[in-house]
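One protein chain is absent from this view; the other protein chains keep their places.
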């Protein structure tokens, strides 16, 4: 269904609260690199299905950060596109997942709100920094904020106790024969893990939401998760990582970013997307082992760094790069690229042969 | 009293040694974001009061790095403004504080001199790097150099033994009922901790020196330190951190940088200064917990990073940003901004409404 940009015009004259809802729903989908309010509704439903408390935290996060962006006078079109919502949502979800308090522990809303505000601040600063290379801010603000929060607290913290992350390379105490079925089940779970969701049903619903937005993206998500699982197997990570989908979600994100979203889809970018998935997955294992020594998770650092590096690459891949301001859904990217080529065929050809 | 820039013209024809003295005194105040030779004298007096050995180290550091800057041909106006002195001074002071040798351990002068030289080198390199975004180098060189020095040594080092830093989140063994009076006493101490000084009298004298330079800055210093203490309380840091002012000084620096110095003072920048203080304080707790796992202090990394990010922010705050070349004392910034507005009122208004 694509980006549904026609909705923005329609909404322009609506009540302010409804506009905020649309912006928020866009923000919800931005987490998984999509941008479509309907997919956002589906994803919210999946989160509610998995855990109502988590869904509430996510909603608070996305609203809080979008409102902060409006108050601090961020660029209007960015706010409308949901760009200021997804980092806040992710921080809130992860705060909930890593908290070792019971569900509905209301004081957690305080760091959730503060964390969402921090994300907006970081987004704004990093965009000035990364603008020089026409790079997206991506989920850097989320990754920084959640690490800072987790570092402030600890397993015995009096107010906000948290789980201690175990590195994937640690010896499994209760390791048994590898269950192939469980490993395969981890592949769709890897897509759900992007929203820190580890139940099969909601993960499939999230995958469906991506499919609604763009089939190319959905295929790459599954492919990337499978590659991540393969990388995990090759490095003998712990079984719990493989079964829960944790070894797959960085691969999925790395694969989606390169395959069709920030680069025009073709068989070449497809090969680069596969490399990106492998690289993301291996880097995730490395970073998880490193951060695990102090009990921290590696979140989506690996995929974010790899996707950013891919966008900086020179050579063949550069010819397929879409300027950040023109990025739409993979299908629309492909279509606008074809239209452009039809209009001025020589220009593009010359560029790709030059390279 | 402001920057006393008229002094520079007066001094131009003086003896070389006297000029160096003025440059050095400016460097001494740059540590606390001020720029006034008289304040520098007051601060030196405070350091002498607290510990003559520490004051000596500081003087050696500021002179050594200023001389290095002259020898390596750094920009004349930067040297005159004391920009090459403050990092060297901070490194020297901190080397003295973290050394577990007795006072007057003369071999320490060797790393003090080497460290000061390194700061000039780093300042020069980082300024080329940060120039692209019109960002100040701030105390990045100090923070890097001191960490490198501390990493080279250790508690059992044969030549330069040092204290092992304990993370603020560590369990207090001898924790008692929180003493509110001691916590309040930690707020002015937080201002002194910027110079690694933990005695009340000298800290108040340092605060007085800031007041002499700019009342706005002094108010923000106290406010920021109070916010830092509040953040520390909310995250249950150890009592020694709260009592010694260590949980306050990053907040103070973060608050001062945004409130009036690098941004024109107004109620909006004041609110941003408060956010900056909170952010600095929380990030300091996080970084201290992280670096504390290998026995290192977080120094002023948090405030430096947060202030840099704030200067990169787009949106409302950007309209108040003062170009680095035009930064003076908060009061003078305000005055020159008003004059400028009086001259071309429409220009500024248009800018702020646009945003």
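Letters A and B mark the chains as written, and numbering starts fresh at 1 in each.
Just so it is clear, a residue touches a chain if its C-beta (ideal position, glycine included) is under 8 Å from a C-beta of that chain, and two chains touch if they have at least 3 such contacts.
This is a predicted model, so every value here is computed, not measured.
Checked against the full complex, the candidates B:108, B:122 or B:135 give a single residue touching the omitted chain, namely B:122. Touch with the chain that is not drawn comes from one residue among A:32, A:63, A:230 or A:285, which is A:285.
Where chain B meets the omitted chain, the residues involved are 69, 72-75, 114, 117-118, 121-122, 124-129, 132, 147-149, 151-154, 156-159, 294. Looking at chain A, the residues touching the absent chain are 132-133, 169, 171, 234-236, 275, 278-279, 282-283, 285-287, 289-290, 293, 308-310, 312-317, 355.
FYI, only the chains that are shown with their structure count from here on.
Averaged C-alpha coordinates put the centre of chain A at 37 Å from the centre of chain B.
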